[in-house]
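For this depiction, one protein chain was excluded, whereas all remaining protein chains were kept in their positions.
This part shows chain A:
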Amino acid sequence: MLMGDKNHINIECIECCGKNLYIGTNDCFIYHFMLDEKVSTSGKVTFAATKQLHKYLGFKKPVNELKAASALTRLLVLCDNTITLVNMMNLEPVPTGARIKGAVTFTLNENPVSGDPFCVEVCIISVKRRTIQMFMVFEDRVQIVKEVVTPEQPCAVAVDGYYLCLALTTQYIILNYNTGISQDLFPYCSEEKRPIVKRIGRQEFLLAGPGGLGMFATVDGISQRAPVHWSENVIGAALCFPYVVALDEEFITVHSMLDQQQKQTLPFKEGHILQDFEGKVIVATNKGVYILVPLPLEKQIQDLLASHRVEEALVLAKGARRNIPKEKFQVMYKRILQQAGFIQFAQLQFLEAKELFRSGQLDVRELISLYPFLLPTSSSFIRSHPPLHEYADLNQLTQGDQEKMIKCKRFLMSYLNEVRSTEVANGYKEDIDTALLKLYAEANHESLLDLLVSENFCLLTDSAAWLEKHKKYFALGLLYHYNGQDAAALQLWVQIVDGDIEDSTRSDLYEYVVDFLTFCSDRDLVWKYSEWVLQKNEEVGVQIFTKRPSEEQEKNINPDDIISCLNKYPKARIKYLEHLVLERKIEKEKYHTHLAALYLEAILQLKSGTTDNCVETVELLLKLRSLLQKSDLYRIHFILDKIRGTDLHMESAILYGKLEEHEKALHILVHELKDFGAAEEYCVWNSENRDLQYRRRLFHMLLSVYLRADTSDCALVMAAVDLLNNHAAEFDAALVLQLVPDSWSVQLLSPFLSGAVRQSIHTKRMTQVALGLAQAENLIYKYEKVKHKGTPILLSDKKVCQVCQNPFCEPAFVRYPNGGMVHTHCAASRHLNSSVTPHSSRSSSET
C-alpha cells in the first residue's frame, strides 16, 4: 500500500475518518490517504487509496496512536507520551501548540457528557502510576477535567459517558469518574495476555476474558449477552453490528452478538491491528492495510435462507432492526418471514410455517399457487418477484411423494380455513374459498358442505367444473343454490334421487329436496317439482305445501290450485285440507265440507275393501267425528245425504245434533247404536255453552227416548234409571215424575229423588235467604230516604247565599249536603269555576 519498501518501516497505528485514512509508522511519520469506494456491477466493493501527504513528526519514536476529531478537523497524535493536535488536512500542528503530556495511551469518549459539539473528551492513562486523566480538547486548546486514581495500574481503557471500563493489572473494573464508584467485573491477568477493552455501544463493553472468551459487560457490571468464544491468543476485536470481529495470529473470526455463534473464519497472517471506524473494519499487518467489507445484511440473510438456516436468518434480521429504517425493515422482515415460512413448509414443518406465514402476513395466494389447479383460472395473481421460494409447484416440492402431498394438502386446508375469515383474506376471498372448496372436494372432506351452506366466495364456474369432476353433485347443487340458481340445483338433486347420477353424500336427499321446496319462494319451481315429489311419496311430498312458512303461503300460492293439483293424490289431498282446516283454521265452508267428504269417502272405501284395515279406519273415523263436532262450517245436509244409508250412526247423530234435531240424533244413539254413554255425552257436548234450560231439555229428551220405547227393554229402563240417578242435577224433578212409570219403586230412584229433594230444599232456602237479604236492603234504603227528607229548610230574605253573600230573592235555591244554601246561579258558576271551591269550603267551615 504505497509505503516505503524499507524493511524497518512498520505500520504502528491507523485511523480512518470518512474518506481519510491516516497511518502512523514506527519511524515517526504520518501518512494521509484518501479512500475511494467503488461498487462494481456485481455488488463487490473495492477501495482505491490515493496518497495525499506525509509528515515527519521529528522524533525517533514510533507514532503510537492516531484519533481524528472531525468536528474540530483535528487529528490527535500520540507520540513520545505526548498527544499533539494537528490539522486533519495539512497535518500541521495547531499554532497554539496545545498538547497533552504524559499519556501512555488514550481514547475518545464516544458518548460525551458535555453538550459541546466542538469539544472532544479524551481519556488518557497517565505516565503517573495508577492515574487516569480526563481532558476536554477544543480546536486549539486542551483542558483537564478530572484525574482519577485507580486501585492498580491500568493498561487499557474505554469510555462511555462517565463510565470508564478499565483493564487493571489483575482485573477489569467499571469506574464512574464522576461519582468515583467502581464495580469489579472479573479477574484477568494482564501480564499473560494483552487485555482488550472495547466499547461496543451505549453502556456496553466487550472485554477479553479468560480462556479466549469475549465477555460482554454493561456499565452496571452485568453481562447481558453470553460470551463469544475466541481463540486464546486473540490480539484485537472490532464491532461490525451484529458481529464481533476478532483477530489472532492466524485468523480473523466473525461471531454474531445475537446468538454467539461463530459465523465465519478468514485466514489472515501477521495481522496486528484490528479496528472498526464508523462501520468499516480495518485490519493491518506491519506493511499493509486491509478493509473488511461486510455483505449487505439482506444478502447475508438471503444466503442463510438459501442454506435453510432459518433460525439464524430470523435472529439476524431481528437483530438488524435498529440499523435499518423502519419502513424498509418491515418490508424486508416480512419477506424474510415469508421465505422462512416456505422453507419450513418444504420441510413439512407446518406449525412453524404457519406461524411464519401468519407473522409475515403472507399473501395466501403465494401458498395456494404452489398447488396445481387450485387458484381459479380468473385469478389475477402473479407470484412475487423475486420469488419467495424455489419451487415451481407441489409436485416438484414433494418429488411426487403422495403421502407428503396429502400432508401438504391437509395443511393448506386447515390454514385456509383459519385465515379465510381474517383480514389476511381481504381482497382475495374468492381465490381462497375456491381453493378451499377444491381441496375439500378432492379430499372428500365433510367441511365441503359446511363451506357451501355458509357465507362463501367460491367462484361459480371454476368450482362447478371441479365439483363435477369429483362427482360432488350434491355439493354442486348447494353451490348453484348459493349462487341463486335453484333450478339447476334441483335438477341435479332430482337426478341423484332418481339414480341418474351417483352421489351418496346424503341418503335422505329426497327429504332434503322436499324441505328445500318447502322453503323455496320460487312458485314456478315448486309447481314444477311438486308432481315429482308427490309421485315419490304423497304423504311426505305434501309437506312442500303444508310446511311452507305461512306468510309465503298466503302471498304466493292459491290453496284451490294446490287442491286441484293434489286431486291425483288422495292422501296428500287429505293432509293438505287438514292443514288448511285444522292448522291454519281457515274458515271456509268449501274446505271444511271437502275435508269431511274426503274423510267419509276414505272410510267408506276402506270399509268396502276386502282387507279390513281396522286401525286406519278407526283413526279416520275419529278424525271425521272430531271435525263434524268441532266445525260449524261444513254443509250438514250435503254430508248427511252422503252418510245416509251407511252404518255411520254416530256420525249421523252428530250431524242431526248440528241440525238441532236432537230427538233424531238421540234416537239413533239409543236405538241404533245402543251406546248410552255416547248418548249422555251427546247431551253434554251439545249443551256446552248453552243455558241450563237447554241442557235440561236435552236430558229430558234422552229420558223420554229411553222411556217411550214400547218394548219394555230392560236395558233401556236401566239406562233411564242410571241417567236419572247419575245426573240428578240436569233434571226438573217435577217433570221427571210425570214421565216415570208408576210401577217404579221409590227405592229404584232413591238417589235421584233424594238428590232432587235436597236440590229442591236447597233452592227453597237459597230463595228465602235471598228474600231476607233483599228486604234488609230495602229497609236500609227506606231509612236513607227518611233521613234525607229530615228537617224542613226555611228560606227567608234574611238568609244569605253562602257564595255571593246576597239574600235570596227567589224561592229557588240549591242546598248542599252539608246544609249550605246558595243561589242556583251561584251553584252553577261554582261548578263551572272550581276556584270558588276554597271559598265555599271555608265558608262552610265557618258555619
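Methods note: a residue touches a chain if its C-beta (ideal position, glycine included) is under 8 Å from a C-beta of that chain, and two chains touch if they have at least 3 such contacts; residues count from 1.
The rule is short, and it goes like this: contacts and distances are computed from a predicted model.
Engineer: Tell me the UniProt protein name of the chain this structure doesn't show, selecting from "BOS complex subunit TMEM147", "Ras-related protein Rab-20", "WD40 repeat-containing protein" or "Orc1-like AAA ATPase domain-containing protein".
Structural biologist: Of the names offered in "BOS complex subunit TMEM147", "Ras-related protein Rab-20", "WD40 repeat-containing protein" or "Orc1-like AAA ATPase domain-containing protein", the one UniProt assigns to the missing chain is "Ras-related protein Rab-20".
Engineer: Going by the contact rule already stated, which one of A:Gly18, A:Pro187, A:Pro549 or A:Pro807 would touch the omitted chain in the full complex?
Structural biologist: A:Pro187
Engineer: Using the touch definition up top, pick the residue from A:Pro62, A:Pro154, A:Pro195 or A:Pro227 that touches the left-out chain.
Structural biologist: A:Pro227
Engineer: Touching the absent chain in the whole complex: find that residue among A:Val104, A:Ile125, A:Leu164 or A:Ala217.
Structural biologist: With A:Val104, A:Ile125, A:Leu164 or A:Ala217 as choices, the missing chain is touched by A:Ala217.
Engineer: For the chain left off this view, which of A:Ser70, A:Asn178, A:Ser521 or A:Asn558 is in contact with it?
Structural biologist: A:Asn178
Engineer: Across the whole complex, list the residues on chain A that are touched by the chain not included here.
Structural biologist: Contacting residues on chain A, toward the hidden partner: 113-116, 161-162, 171, 176, 178-179, 184-188, 203, 209-211, 213, 215, 217, 219-227, 229, 260, 319.
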